[in-house]
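What follows is an incomplete set of chains from the complex, kept in their original frame.
Chain naming follows the written order as A and B, and within any one chain the residues start at number 1.
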Amino acid sequence: MAKPAKKLVIITEKILLKKVAQIIEESGASGYTVLETGGKGSRNVRSSGQPSVSDTKANVKFEVLTPDRDLAEKIADQIGMQFFLDFAGMIYICDAEVLYGQSFCGPEGC
Amino acid sequence: MDFLGNFFMDFVKQLQSPTLSFLIGGMVIAALGSQLEIPEAICKIIIFMLLTKIGLTGGMAIRNSNLTEMVLPVIFSVALGILIVFIARYTLARMPRVKVVDALATGGLFGAVSGSTMAAALTILEEQNIRFEAWAGALYPFMDIPALVTAIVVANIYLNKQKLKEAAYAGEMESLSKQPVAAGDYSENYPRSRQEYLSKRNRSVNPRVKIWPIVKESLQGPALSAMLLGIALGIFARPDSVYKSFYDPLFRGLLSILMLVMGMEAWSRLGELRKVAQWYVVYSVVAPFVHGLIAFGLGLIAHYTTGFSLGGVVVLAVIAASSSDISGPPTLRAGIPSANPSAYIGASTAIGTPVAIGLCIPFFLGLAQTFGAH
């Protein structure tokens, strides 16, 4: 029953949580998983003034499984374009195979 | 002389007050590399309780006080919030190596209000038994929001003007962008050409800023909504029992913890400031006094015309001197994305707040007392 899929990973500033989530939802992806992460990069700014306890919470990481690469790139482009000039962030994709996921459809359809 | 004398005495005394000593303590242990951590959940609930308490006080006061005497202070607050941004626009923004948007964001943050600084001022006024209008805390939003709105609007107007030149410049860059340099210093402004190219396209879309969303966002922020909730409950409900048994008695203790956090945070942010122009340091030290003095002056007008208490004048001066450290930054980050947060957050949290709490509060208190003496 395994369905080949692409795993799209988006790491960016926590402050963009809602905006990125919305883009993913509108993109037609069947869902997403989001985690709080910390990290360091070229910019790594802490965009909130919140007294920052542990810096392991400054970023969010989205994982989106998409049936094909096109959808993944579409989402990536939208987010990259819109935010990554001004906000810290990174996007990459990996290969994956979905074993269970009722909301999920592989390229060859459900 | 006499003034300087007792002013200095006061100053030292106040540095020993729980509020300030915990602030200093926080900076010291952070400087000594302490691993002490106040969990974020605790910071959040403390901020909630402090601002709810201030709101409750204000609300219960407003319930039985004629609102006419609030008019002038409120007008002055709004004026100050707007003025402070323009001060930054024509001073800080003119300095070498200071980007205009960064300067505007900084001005917005210094125009906005720091809940913790205000709480500190109110506490110290109480400790000194100096009378002030119980609704003074309610001036917060009237200075906070105009400042943020002004900063974001002015910045975006400025940015839209820049669009054309930039786009052209980006054109030139494009050809270079294959070369390593593109990844270098400029990369924050001019990243990989394709992204740049597309981004420009989709950037030039939003032409003019809408004000209401910004106002709404600030009102919905955790700090302000806790305070407004408190005000509403103070006016319409009878929260006296919990106020007396919970919010009021715990206020000072919780504040002492928050001061500690502010101190630690200030120190940890100093690093970020090094990355930006020195002028931010100068601004962060001078601005709080300038803003405070203007406010103090306006406050005195209200004092002599509508009998605004001297304690109230101090509160007005302190919230003008204060710079937002919790609610402001996210609003600005969203409203002026291209501004560099290390610049404005660094300036506000690392220097602005300590200066406002540690120096401005005692200063304006001393000032008021000398006025009171006459």
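Just so it is clear, a residue touches a chain if its C-beta (ideal position, glycine included) is under 8 Å from a C-beta of that chain, and two chains touch if they have at least 3 such contacts.
This one's a predicted model, so the numbers in the text were calculated from it and none came from an experiment.
Formula of protein chain copies in the complete complex, based on this structure file: A x3, B x3.
Please note the rule applied: only the chains that are shown with their structure count from here on.
Inter-chain spacing, taken between the CA centroids of chain A and chain B, is 33 Å. Here chain A touches chain B in the complex through residues 15, 42-43, 45-54, 57, 77, 80-87, going by the rule given at the top. Taken in their complex, chain B has these residues touching chain A: 37-40, 43, 187-189, 191, 195-196, 198-199, 202-203, 261-262, 264-265, 268, 324-330, 333-334, 337-338, 340-342, 345, 348-349.
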